[in-house]
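Each chain you see keeps its place in the complex, though not every chain is here.
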Amino acid sequence: MFPKNTWYVACTPDEIDEKPLGRKICGESIVFYRGAQGQVAALDDFCPHRGAPLSLGTVLEGKLVCGYHGLEMGCDGKTIAMPGQRVRGFPAIRSYPVVERHGFIWVWTGDAALADDSKIKHLEWHENPEWAYGGGLFHIACDYRLMIDNLMDLTHETYVHSTSIGQKEIDEAPCKTTVEGEQVITSRFMENITPPPFWKMALRGNNLADDVPVDRWQICRFTPPSNVMIEVGVAHAGKGGYDADPAHKAYSVVVDFITPETETSIHYFWGMARKFNPKDKALTASIREGQGKIFSEDLAMLELQQRNLLAHPERSLLMLNIDAGGVQSRKILDRLIAAETPRESPAP
Amino acid sequence: MFPKNTWYVACTPDEIDEKPLGRKICGESIVFYRGAQGQVAALDDFCPHRGAPLSLGTVLEGKLVCGYHGLEMGCDGKTIAMPGQRVRGFPAIRSYPVVERHGFIWVWTGDAALADDSKIKHLEWHENPEWAYGGGLFHIACDYRLMIDNLMDLTHETYVHSTSIGQKEIDEAPCKTTVEGEQVITSRFMENITPPPFWKMALRGNNLADDVPVDRWQICRFTPPSNVMIEVGVAHAGKGGYDADPAHKAYSVVVDFITPETETSIHYFWGMARKFNPKDKALTASIREGQGKIFSEDLAMLELQQRNLLAHPERSLLMLNIDAGGVQSRKILDRLIAAETPRESPAP
């Protein structure tokens, strides 16, 4: 159950620079590649000739050439040519609206007539040199909503990530959840605490002392279909916390694009954009490595949680106040999914 | 199809000394751990909060702390605490009667009201210094009853274990099967034969000549739900065989606790208790190694037998006199399973 009339992150540009990429998104097998002008194209990954995956083929002057018998496919899903054949009668295959923007390839999996690229999220850090970004991609065998729950309730950091970003104060500081239109915001502020190891490293990365008390914040923002951005950071205690001058803090945004592969698996695009010391590539690499380790801890937990839930579909879970972010996010998703589902007309 | 109102071996104590253990038994996912006084506890491996496996958590002062969001679970299945939450309304999860005794952790998978720990088998060798014990654990993809069949018909040793304990005389010596209440006994005695390699090693382990004829015995005892103990040994020929003075024989008991994981898989706890030279740890290790190799030969055979049977559920097997031990054991199991199954009331 996922919205389809929406943009999902499909891949990163480097994944299609050398050759076509086959990836299943929302249950549909899609091939992504670059056309003649370098623009991205997305097609059903199924050659109309004999059903071979087009993603096994090659791109030749912007045409996708099937790797089995050489059928040449255009970016619109219409066959352009095939050795020794007249191709006019060949059935067109489905093409998907697809856009390259802000460092990602975005695909629209629903009704193409409704695709509106102005709805693609603006990601400031990709253009603005005051920011640096590093990230990665995990495949995880869980419902995409379990990952949303995970990211909207950061009390799990204390347990799942106890050696890096977890600390007891997260549990103790109450969080607050609000809904603003289609956005859900869960925030938590902690004052005068000891920074955990990951944040000590980030402080040093911004040339700040790491052995003094800090104020720490976490502001999780869900927007549909499955994006969670988390403003995170620490400032030297008493300097204004979240609002402190950049010289006294390490401020970042955790970036999460969660793309359903099937009902119980996801492509998880994770990363961190930071607004301090952006030119320090070694720092970018070291944050990326730390974050990769942290998210691999989530991976293990979520896959086993998913197995448990599949084994007991009849069991209902608790909805505590810490779960409000996930609960509200699911309500928005339920509304979107219902709006896409054709209603039966009432009996006369 | 297995009895549930009974004790099964769940694990060995060392498996829960460091951290919780998740194990599926009779189709139920259970977490085993040690409570505040070191006593063993067994609970449904499913956190009531969000369904995470509790076995991924940690034990803190005898409380099982969920590794996802820190819910603290008591040994009785009632939530004790959770950071920032009032837990009175949390639903209790199932706890299982569980006992640590004789070197094993035993779990009762059925109606807790019927659990009676006086029914746990007494294993003398665990307390008595005249005995030594070594063993191991295999996971095998077969119905638990195939392993019972295997252990109650030792003619297979001649073929499956031809290089260690097998010998033609096993086939040639008739066996005798009797039923005593809920116990099935199949016994075989061979006189004046050459000991096979494993028993030569055992004779040397008891400082006895290994190049002389021996009398050999095998007395298999099944007791429900799935325990097979096999008295095995050799004595120098003419010294009284099974009844020979300990100075002339090597006498052991093969210990088999077969715990169903699912209908077609088992946790197989195997071992050997011996009543000679008990302090010789090198001998214990070398017997354990030999036995592990032998049982891994069974593993391969049983898994492929199971696959064959699943492919042909309509085929019936032969019941020869060598199969009497397995046949009688299954009859007892069928009675126990039927007794647990609620009968439909007759039509009025």
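For reference, chains read A and B in written order, and residue numbers begin at 1 within each chain.
Please note the rule applied: contacts are C-beta pairs under 8 Å (C-beta built on N, C-alpha and C of every residue); 3 or more make two chains touch, one makes a residue touch a chain.
This is a predicted model, so every value here is computed, not measured.
A.B. asks: Can you report how many copies the full complex contains, not just the 2 shown in place?
C.D. replies: 3
Following the convention adopted for this analysis, only the chains that are shown with their structure count from here on.
A.B. asks: What is the size of the turn, to the nearest 5°, that moves the C-alpha atoms of chain A onto the matching ones in chain B?
C.D. replies: 120
A.B. asks: Round to the nearest whole Å and give the separation of the Cα centres of chain A and chain B.
C.D. replies: A distance of 48 Å separates the two centres.
A.B. asks: Tell me, which parts of chain B touch chain A in their complex?
C.D. replies: Those residues of chain B that touch chain A are 29, 45-46, 48-53, 56-57, 65-70, 82-85, 90.
A.B. asks: Hey, which residues of chain A end up touching chain B in the complex?
C.D. replies: For chain A paired with chain B, touching residues are 149, 153, 155-156, 158-160, 171-172, 174, 300-301, 304-305, 308-309, 311-312, 315, 317-318, 320-323.
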